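One structure is given here, and the rest of the page talks about it.
A protein chain is absent from this complex, but the other protein chains hold their places.
The first chain written gets the first letter, and so on, giving A, B and C; residue counts start at 1 in each chain.
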Amino acid sequence: MVYGISIILIGIGIYGLMTQKNLFKHIVSLSIIDTAVNIFIVATGYVSNGKAPIYTRALPGFSPNSFVDPLPQALVLTAIVIGVGTLALGASLLVRVKEKHSSINVENMKGVGE
Amino acid sequence: MVAAYKALFNLVLGFFLVLSLEGVGRKITARVQRRIGPPWYQNFIDVFKALSKHPFSNGWVFDFGVLMALGGAMATAMIVPMGSTTWTPFPNSDNFFVIMYLFAVGALGMAMGMVGSGNPWASIGVSRALTQMLGYELPYLIVISSTIFYYKTASIHKLVELQKNGWNLLVMPLGGIIAFISLMGMLGKKPFDISTAPAEIASGPMTELSGKYLGLLHIMHVFAMFVEVSLFVDVFLGGGNLGWYLVKFIVVWVLAVLISSVLPRFRIEQMLKFYWGVPLGLAFLNALFVLLGWTL
Amino acid sequence: MAMSTLLVSLVATSVVMYFISKASWKIGAILNFLIGIFLISYVFALSTGTTSELGTLFGQKLQLIWTNASYYFSLVSLLVIVSVMLFAIKWLDSQKYPAAFNMFLLMMTAGSLGVFMAADLITLYIFWEIAVLSSMLIVPMGKKESRKAAVVYAVMSASGTYMYLYGAFLAFQRYGTLNISEIAKHMVSDPSTGIKATIFLLLASAGIAKSGIFPLHTWLRIAHGNAPDAFSAVLSGQLVKLGSYVLMVSVAALPSLKIFSNIPFYSGIPATNYFLIALGATSIIIGTLMAIKQDDMKMLIAFSSVANGGYILIGIGTMDPIGFEGGVLHVFNHALAAAVIFMAFASVVYRTHTKKISELGGLIHKMPITFLAYLFAIISLAGIPPMSGFISKWMIYQALVRKGMFITAFIAFFGSIGSFLYVFRPLAGVFLGQLPKKYKDVKEVSPIMWLPMVILVTISLIIGIWPFPILKPIEGMRMDFGIAPTMKIADSSHWLIKGFAGNWNPVLVFNLFLIGFVIAYILYTLFPRPKKVDLLAPHKKEGAPINIYTGGEFIYNPDLYQYNTKFYAGFERMYEKHPSWEKLLEMLAKFFYDLGEWVHGWFFRPSPSAYTFWVTLTILIVFWVRW
Partner (left out) sequence: MISLLIAIPLLLAFISIIWRSLSKPLFFLASFTNIVILITSWFPNGVEIHAMGNWKPPFGINLVFDNASFYAALVVNAFFLLTSLLPGLVGNYGIPLMLLMAAANGFVLTGDLFNSFVFMEIITITAVTIASKKENFYNAFKYLILGGIAGSIYLLATIFAYASTGSLNMAHVSMAGISSSSLVAITTLYAIGLGVEAKLFPLNGWVSGVYGGNDLAPVILGTSVSFAALYMVGRLFGTVFHGNGAEVLYTLALITIVIGEVAALRQRNLLKTFAYSSVAQAGVVVAMLSKGTGTAMGLAYFHLTNDAVAKFVIFLVAGFLVYNYKNLNGVFKKHKVLGASFSIASFSLVGFPLFAGFQSKLRIIMEAFSMKDYLFPSVMLLATLIEVGYVVRWNVKLWFEEETQEKAETPVIASTLALILALVLITVFIKPDIFLGGAMKMGNALADTKDYIQGVLSVVKGGM
C-alpha cells in the first residue's frame, strides 16, 4: 500500500518533469520524486504493527522482533536534508535563469541556443 | 656488325618502299575518285623540295621535337623485323611492347615540337591525335595480347616463324580484322584522319612546318607507317621470306588506301565510340576464343 | 649505429630541428639535407639481415630488420626526400612555416624508414602513424583549401590504418605473434580460409588507403593537389609508397599464393589477390579518366598517382615473378617521376603563383631546365623508353598477358595510353604555346631548385638504360618471398631483361634511339638553316605581331591563342556526367555530421523534460530486457 503510494508519486514526479514547461515545476516534480523515494525507504523498514525502535525493557510486550527498522529512518533524514539542498540550489539557479533568460518557461526563454 | 647493316637496310628499304607506296596510294585514290592523280614518285619530289627550301623555326623545342620525332621513328624502324628471322636486325630486342613504346617516343617528339610552335591549330591537332590513339590502340593491344598469349611469345621474329604453317590471320580471323581496323587509325587514313583534317584545322600538327621541317617530318611519317604496316604483316601474315613480305606489305597498304579513299572523316567522339564499340567488343571476343582454345 | 638508435635519434633531432630552423630556416634546411645524405650513405652501408630491437611494448618485442625490401624502399624514399630537402633550401622562402616544415619533414623521414625496417606489425604501425601524423601536419601549410585537405587525408589514411590495426590484432590473437615472418608461417598452416582472408584484407587496407587505391583514393586529389607544392612531391613520390610497401607485405611477405591456394580464382591467382587486382584496375580507370580532365596541374598528377598505384598493386597482386618485379620496380619509377613532376610544378608555382593549366603557357621560353626535367619525367611516367618507367610497365604487361588476364591488361593499356594524354596536357598548357603577358618577367628557378630535378631525371634515365643495379635488390626481394626463386629475369651479363615471351636489351634500345637521333641531326644540319620566328615578339615590343600561320591574320594578342582550356574537350564530353565517388564519400561524411546534429538535438540540447524522458526510457528498456 505504502509502496504503491510511493510508486504513484514517483510516476507523478516523472510525469511532471516530462510534461511541464515551467522550470519551477520541474523542481517541484523533482522534490515529489525525492519524497516518494523517502516514503519508499521508510516503508521498507516498517514492520506491521511495529514499535518505535527504542530499546527499553520498561515497555510492555517488548520484543526486538517487533521493532521498526531504525536505519531507514535515519537514512531518510539525511536524504531529506540533501533534497532540501538540491531544492534550494535549484530555486536559486532559477532566479538567475529568470534574470538572464527573462523567463523560466522553457518555451519563452531567450538566448538558449545551442 | 651484321645487325647494323640489317638495320640500315631496314631504313633504306622502308624509306623508298613507303614513299613510293604513298605516291601509289595517291594515284589509286585519284583513280577511285575519277581523277588522274600525281605520278607515283610525286612524294619523292615533295620531300626533296621541302628539304631544300629555307625554313622557319619556332624556337628550340620546335627543332628538338622534330629531331626527337625522326630519331624515335628511325630507331623503331631499325628494330622491326621484315617478315623473316633473316631480316631481323636485333632478334633479342624485337619484343612487341618495346617496339610499340619506342614508337611512342617519336610521336611524343612530334607532338611536343608541334605544340611548341605556338600555333593553336597544332595544339588542337595533337589533342585529337592523342585521343585517337586512345581509340585505336586499345582493341589493337587486346588482339596483340591474345596473339602473344596464343603463341607464348612477344618476340616478333618468333611470331613470324611460328606462322610458317599458317597465317595468324587464319588462326584468329576476328583478331586480324580488328587489327586492320586499328591499323587504319594508326596510319591516319580516312575515316581516321581527324588529327590532320586539312580542311578543319589546317593540317593540325603540321600547320607551322616549313622547308626542311616539313621534309623531315614527312620522312618520320614514312618510317612510322613502315613500322605500323610491318607490324601488322609480321603478326598476322607471318612466314615466308623478304619477297613475300614486300608483297604482303603492298597488299595491305593498297587495301588500306582503297578503303580510305571512299570514306568521309569521323568526328572525334564518333571515332572513339566506333573503336570502343564493335572492334573492342570483338577484340575481347577474340581473346575469349583464344582463352577457350576456339581458334581455327 | 643501430637502426633503433638511428630512428629514435631522428625523431628527437626533428624536434631540435624546429628550434634550429626557428633561428634560421636556411641552416635548418641545409642540415636536413645533410642528414638526408647521411641517411643515404647509412642505407648503402647496412647489410641485409641486420636486426635491431626498439624496446618492448606490452610484452611484445618491437623489432627492426633490414631486408632487401627495406633497402629498396628506403633508397627510393630517401632519393625523393633528399631531393625535396635540397629543393626546399631555396623553395622554403616562399613558405609561411619553414621551421615546422623542416621539423615534420625530418620526422616523416624517420617514420617512413621505420615502416620499411619494421619486422612486426606493431612497429610498422607505430612508425606508420608517425609518418602520417607528421606529413598530415605539413599538408595544411599550403593555400586555403589545404586545410580541408589535411582533414580528408587524415581521415582516409586513418580508416585504412585502423583496419590494418584490427587485422594485426586479429592475427596476434590467433597466432600469438606480431612478427611478420612468423605470422606468414602460421597463416600457411591455418585451415580457416575466412579468417585468413579477413586478416589479409584488413592488413592490405592500410596500403589501399595510403597508396590511393579505389575506394579510398579521393584524398590524393585534394591532399596532393593542395599541399605545399614541394611537399606534394614527397606525398606522391614517397608517402604513397608506404602504402605500396604494406600492400607488398600483405600480398608477398605473407605468401598469398600459398595461404590462399585453396581459393584459386583465375589462372592460379587466388580470389583475395584478384580482389585487390580488381581494385587496382578500377583505380587505373578512375585515375586516368579523372587526370585527363583536370585543369589543376597538381590534381592531374595526383590522379595519375591513383592510376600508378593501381599498376603497382596489379603487378604485385599477380604474384607472378615478372609481374611482381614490375610492380615493385614501378614503385621506383613512379616515385622519381612524380617527385620530379611535382617539383617542376612547384617551381612553376614558385614563379607564377598559379597551378591552373589554363592560366599558364609558354614557360619553356623562361624556364627551359624545368621544362626539360618535366619532359623527361613524363616520358618515364608514360612508360616510354629509354626512361626507366618503361621497364616496369613492360614487366607488368608481360605478367598480365602471360596469365591471360585480358580485361586487366586492357585496363593497363588504357591507363598507359591515357597517361600519354594526361601528361601531355600540362606539357602543352604550361610549358609550350604562348606565354601570357603577365609572366613576361618570370625567370628560371635557382640551381638549388632545378638541380634535384635534374639529378632524379638523370637517375631515371640511367636506370632506364642500365636497370640492373635496381633490379638486383628487387630480385633479392623476390627470392626472399620465394616467388619462383629459380627464375632469372635480369640478365646483366647479356644486358638482357628476360620476359616469358621474349627479351629485350635496354642498352641496345637506347643506342638505337641515339643513332636515330644522330642521323636525324645530321639530316637536320645538311639542309638550309632556318629563320627564327620570335614567339616572344609581342612581349618585347608593344604592338608587334607574332609570325605564325592563322589563315592570313596577324596575331597581336598571343595569350588568346593559347589552346589549353579543355584540352581534350572532345573526349571529356564523353564522360562529363560520370558518377562521382568523391561525392558519395562526402555524402557519407555528411551523414555522420547530420547524425551528430541529430544526436545533439535529441539528447543533449533539449530541456530537462527530455532528459527525464530518456532516463525513464532507459530504465524501462533495461528492466524489460533483463527480466
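Convention: contacts are C-beta pairs under 8 Å (C-beta built on N, C-alpha and C of every residue); 3 or more make two chains touch, one makes a residue touch a chain.
No experiment lies behind these values; they were computed from the predicted model shown.
**Student:** What are the shown chains in contact with the chain that isn't displayed?
**Tutor:** A, C
**Student:** Looking at the full complex, which residue from C:F169, C:W466 or C:Y524 touches the chain that isn't shown here?
**Tutor:** Hidden-chain contact among the options goes to C:F169.
**Student:** For chain A, which residues lie in contact with the unshown chain of the complex?
**Tutor:** Residues of chain A in touch with the missing chain: 10, 17, 23, 26-27, 30, 33-34, 37, 40-41, 44, 71-72, 75, 78-79, 82, 85-86, 89-90, 93-94, 96-97, 100-101, 109, 112, 114.
**Student:** Suppose we count only contacts with the excluded chain; which residues of chain C make the list?
**Tutor:** Against the left-out chain, chain C lists 11, 57-58, 122, 125-127, 129-130, 133, 136-137, 140-141, 146-147, 150-151, 154-155, 158-159, 162-163, 165-166, 169-170, 172-173, 592-597, 599-600, 603-608, 610-612, 614-615, 617-619, 622-623, 626-627.
Keep this in mind: only the chains that are shown with their structure count from here on.
**Student:** How many angstrom lie between the centres of chain A and chain B, each centre taken as the mean Cα position?
**Tutor:** The separation of the two C-alpha centroids amounts to 96 Å.
**Student:** So the centre of each chain is just the mean of its C-alpha atoms; given that, what is the distance between chain A and chain C in Å?
**Tutor:** Inter-chain centre distance comes to 67 Å.
**Student:** Taking each chain's centre as the mean of its CA atoms, how far is chain B from chain C in angstrom?
**Tutor:** About 34 Å, centre to centre.
**Student:** Could you list the positions in chain B whose residues touch two or more of the other chains?
**Tutor:** none
**Student:** For a test of understanding, state which residues of chain B touch chain C in their complex under the given definition.
**Tutor:** Interface residues on the chain B side: 7, 51-61, 63, 66-68, 70-75, 78-79, 90, 92-98, 101-102, 104-105, 108, 111-112, 115-121, 123-124, 126-128, 130-131, 133-134, 137-138, 141-142, 145-146, 148-149, 152-155, 158, 202, 207-208, 211-213, 215-216, 219, 267-269, 272-273, 284, 287-288, 291.
**Student:** Which residues of chain C touch chain B in their complex?
**Tutor:** Checking each residue of chain C against chain B gives 362, 364-365, 368, 371, 375, 379, 382-386, 390, 393-394, 397-398, 400-402, 404, 406-407, 409-410, 413-414, 417-418, 420-421, 424, 427-428, 432-434, 494, 496, 499-505, 508-509, 512-521, 523-524, 527-533, 535, 546-551, 558, 561-564, 567-571, 573-574.
**Student:** With touch defined as at the start, can you tell me which chain A residues reach chain C in the complex?
**Tutor:** Its residues touching chain C are 14, 17-20, 23, 26, 106, 114.
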